[in-house]
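Complex shown without one protein chain; remaining protein chains in place.
Presenting chain A:
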Amino acid sequence: MTVTPTTRTAAAPAVMATPPAAPERARTRLPFSIWHLLLAPLALLFAVPLLWLLLSSVMSNAEINRFPPALWPSGIDLGGYRYVLGNAMFPRWFANSLVVSAVAVGSNLVLGALGGYAFARMRFAGSRVLLVSMLATMAIPFQLTMIPTFLVMKRLGLIDTLGALIVPSLVTPFAVFLFRQFFLSLPRELEEAAWIDGCSRLRVLLLIVLPLSRPALSTVAVLTFLATWNDLTWPLIAINHDTQYTLPLGLTTFQGLHHTQWSAVMAGNVITVLPVLLAFLLAQKSFIRSITSSGLKG
């Protein structure tokens, strides 16, 4: 499986920035390109910390604590994983993270699509002002709102509950705008026949528009998942009690508590990273597309 740009290059070799297609193709038949001398060490540099994460999670504590520490495990020791999964809290943190991320993804898809559709296809008083003010909120840095948001959540009685993590991430202006932009790019004619037949707006959205919107849906889902699963700052502020921790927050306290049990900390880290890593490897194309399009056209 390769990332988007590769397939695009293959489909349109003429678009290549540097040397033209023909001599380049000849070169790929060579067993070795000089560029590997630069690329291989660099790629290794990027890969080694992750490899080390995996290796150290299956090392025994004896191996880790010896000096100098072993660089390769002598065998697979699952003690770290047993310790982490046997810990009363860790599975709970995993479940908390899963709940918060799943609700955020689902809700951003639903509310984002509804809002985006209203902006893209419906005319109503104040739509312009509303659109601009929502756009403007995207420029507000989180640090400015985090203290008062804490106070708002406190008034709502949500501090120290998963609600405090869920409510602010239910819908982002980004999701609304991404859907709006995408819907605007769809031809209106597809929907018109259904309207004339008396189909309601909601049915048109559900049955005609959304099935055509997979790129927008996957972009919002990917980015929302990444943002909520990986977030540390807001849980750190909103949650005090360890039964309500999410994985990143749990991991930071876990690290302090078990400093000498590095294999357990690393096993916990692997479990934290794994869902994102798996999602990325399974859906590389849509990940990359999401991330470039959010940056370039967002």
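Everything below uses one rule, namely that contacts are C-beta pairs under 8 Å (C-beta built on N, C-alpha and C of every residue); 3 or more make two chains touch, one makes a residue touch a chain; residues count from 1.
The rule is short, and it goes like this: contacts and distances are computed from a predicted model.
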Name of the absent chain as recorded in UniProt (options "Nitrogenase molybdenum-iron protein beta chain", "Sugar ABC transporter permease", "Extracellular solute-binding protein" or "Cytochrome ubiquinol oxidase subunit I"): "Sugar ABC transporter permease"
Listed residues A:T172, A:Q244 or A:S286, member touching the removed chain: A:T172
For chain A, residues in touch with the removed chain: 1-6, 8-9, 12-20, 24-25, 27-28, 33, 35-36, 38-39, 42-43, 45-47, 49-50, 52-53, 56, 64-65, 67-69, 71, 111-112, 114-115, 117-119, 122-125, 127, 130, 133-134, 137, 139-152, 154, 167-168, 170-173, 176, 201-202, 226, 229-233, 236-237, 248, 251-252, 255, 262, 265-266, 269, 272-273, 276-277, 280, 284, 287-288, 291-292, 295-296
